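Left out: one protein chain. Kept in place: all the others.
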Amino acid sequence: MKQIFVRPELCMGCRSCEIGCAVQHSKDKTLFSAVLQSPPPSPRLFVESAEDIKMPVICRHCEEAPCLNGCISGCLYRDEKGFVRRKKERCIGCWSCMMLCPFGVITRDKEKRIAVKCDRCHKLDLPACVNACPTGALQLVDLDEVPKEIRSRTVLSGARAYRP
Amino acid sequence: MEKNIKEKSLDRATLSVLNVAEKAGVRTVWDRYAAQSPQCGFGETGLCCRHCMQGPCRISPFEHGAKEGVCGANADVMVARGICRAVAGGTASHGGHAKHMAYTLLKSAGGEAPDYPIRDEAKLKAVAARIGVETEGRTINEIAADVAKIALADFSEKESPLTWAATTVTKGRVDTFLKFGVVPTGIDSSVAESMHRTTYGVDADPVNILLGAIKCALADYSACHMATDLADILFGTPSPVVTQSNLGVLKKDAVNVALHGHNALLSDIVAQVAGEKELNERAKAAGAKEGINVVGVCCTGNEVMMRHKIPLATSSVSQEAAIITGALDAMVVDYQCIMPSLAGIAECYHTQLITTMPIAKIPKALHIEFHEKNAKESARKIIETAIEAFKKRDAAKIQIPDVTSTAYAGFSTEAILGALALVNKEDPLKPLIDNIVAGNIYGVCLFAGCNTVKVTQDANYTAMIKELAKHNVLILATGCASGAFARHGFMTPEATEKYAGEGLKAVLTAIGKAAGLGGPLPLVLHMGSCVDNSRAADVAVAVANKLGVDLNMLPVVASAPEPVTEKAVAIGTWAVAAGLPTHLGVVPPVLGSKVVTEVLTSAAKDLFGGYFIVETDPVAAAGKLIAVMGERRKGLGLSA
Partner (left out) sequence: MRHVIIGGSIAGISAAKAIRQSDPSAEVTVLSGEKARPYYRPMIPFLIRKGDIDITFEGDLEKRYGFAVAYEKAAGIDVAKKEVRLESGRNISYDRLLIATGSRAVVPAIPGIRGEAVFTLRTAQDARSIGKSAEKARSAVVLGGGLVGIKTAIALRKAGLGVTIVEKLDCILPGKFDRRGSEIISNIVEREGIRVLAGMSIVEAVRAEGELRGVRLSSGDTLDAGMLIVAAGTRPDLDAVKDTGIRTQTGIVIDENLRTSVPDIYAAGDVVEYTDLVFGRPAVSALWTNAEEMGRLAGRNMAGGKAKYEGFLSVLNSSEIFDVPVMAIGLVEPDPLSREYESLVEDNVDSYRKLVFKGSVLVGAVFINDVENAGIYTNLIRSRMPIGGLKEEAIKGSLRYINFIRTVPEQTMSA
């Protein structure tokens, strides 16, 4: 299964991911029209920083998603790819999902009064945020491949350190 | 990341105002910084470029991502171009300041600027002699006119090196600069050249670009020195004064006028006019029992502090605090370091923000344009505006922090030499040099620069000075570095008693007693505004010439613990070119290029003797500077 993997050590805090996400979720899906759109589109991920780390905080589409479990209107559901998505017409703006998401990645559309969250750009091959990232801090990876990659990198760095 | 209030500043007065601001919902520079965080790493490393419309380009410092801009510029070129443009910005600033002075001097010499008489004829003659203007049998105005013309000629491209640089540095420096092709021939033309070489498709050799930046920085040095000299000529060369600093200098029962910005052409006139009887009567009639109270902010505050004992209210990063006290009736500004946010904040209070320069306007401020021909008239209008504003005070909003510090200022080169002359009349430099040789003065550190929102205000300064003073390092300061030291009581004889090592204490006491102070000189010698870094350069040059060595051999270092502006980049660069190891307390946007970082922190040492030392921990920084001074002492055969 493909997941978005965040590498905070590569994050520059440039927020290109936020821009890419907002543009993808705008009416016309171009930067210039998105900038002129009223109200402007919102990103579904958030670049945050604390002390020496910067990183995008994204929706994990959790297997046991507190937002989905706590939704009282039947708006949030899990689609066939496993992504937690909204049936916008069923959202009543109770904000229970916001109250439950431990990552703080659900926000409000104050005009439409509905919850806004990442939909994993389910219509695209590559999510907009991953596409926009200039350093590879956001990557689309095969979950099964990730441990293998981490192992080989660990071995390599260990080998380098070991060489006298 | 948002800072706790306690982390924003070390200064009690600023902190108390920030508490007030928070409760009143007034946003300050610290709130805006939090909103900007995290800042973009491409900018932080110097790896972005917007010089052409095929961009904007970013270079990734990591494995993944573009390694060149669209035009093919690599990280080294991008970072070098950024530094060069920053220097150009600084040179343009100091250049504009100096040019303004030169025009005014010319007008004064021609009788067209009655409010700007030449106050220091001795300085005029000294400068004239230095730059080759005949003084024998000529009137003051004739001499002044020639000096002004030569000054103005320094701005465009000439056949010969910049007068102000060429006539003030050591011969060794001249040779070095010639060797590396960094001799500037015009101040404005250096700025233009820097803009030219860094635009799309011109200079793509990072080292060449950096040498170009150094050339432009030397033009900045020239402009600084010119501005200092001309200000002394027009307004008087400073001599030691005692005054007060920090926000407590604002008075509840006076019309408070803050002078903010850089040029004495404005601040000195307002300071003079503020003493006029009629205006003070008007102020008292409006209810201000103590009349008119002029205070200073930033460099222009330093200018009038040095010459007129005007108290220094606050510095750069805390400039908004002056208004938030609710007791400031007017803030008059010219150019540089003036936050646009002042207008919005002034609107929350009765304060009238007044702009004076055609190139520096702020929406919602009142613009009273300043011209040499009727300067005092404009100044009176400004004071009258302040008196009117006083009537609109909201007593409920007045919260002046009860914090002031005594500060000794006015240590121009002439004043320092004058004080040394009291110890040794024939050879004033001898006591200074003898003590350096003996180790009573381990070395000299010039503190310059700003206050930045990125570190706790004044924290770096206060930590460093304690370490250096303990080690018998003579401390000089200018600009907002002076402001920081003044605020925390380091510009006093008491600070010498408390923090100076035995050797340093003995020297400062000897000179102080000879000067009739009854005690030591202050721990920090306030040499003036940022352009007055040229005064410190003069002292170093004098010592170097006396010793018969070049600046790169002296145990003299510079430190900008909280640099902010492009002017700071320019000054830091010419300090390095002058042969001074120069410390920066904030990481400059160069880490994206290994070449640029290497050149600035290492190769520069081989070429110029001076180099940048980047160290964010103030105690470690002091340690590094002490080590460097020790190295230099060894090089001179002195005890380390």
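Letters A and B mark the chains as written, and numbering starts fresh at 1 in each.
Note that a contact is a pair of C-beta atoms (placed from the backbone, for glycine too) under 8 Å apart; a residue touches a chain by one contact, two chains touch by 3 or more.
Just so you know, these numbers come straight off a predicted model, no measurement behind them.
Student: Where does chain A touch the missing chain, residue by residue?
Tutor: 7-9, 46, 48-51, 53, 55, 57, 66, 69-70, 72-74, 77, 87, 92-96, 98-108, 113, 149-150, 153-154, 157
In this text, only the chains that are shown with their structure count from here on.
Student: Between chain A and chain B, tell me the centre distance in angstrom, where each centre is the average of that chain's C-alpha atoms.
Tutor: 46
Student: Which bits of chain A are touching chain B when the two form their complex?
Tutor: Contacts found on chain A: 10-15, 47-51, 54, 134-136.
Student: For the complex, which residues does chain B have touching chain A?
Tutor: Of all residues in chain B, those touching chain A are 1, 37-42, 58, 60-66.
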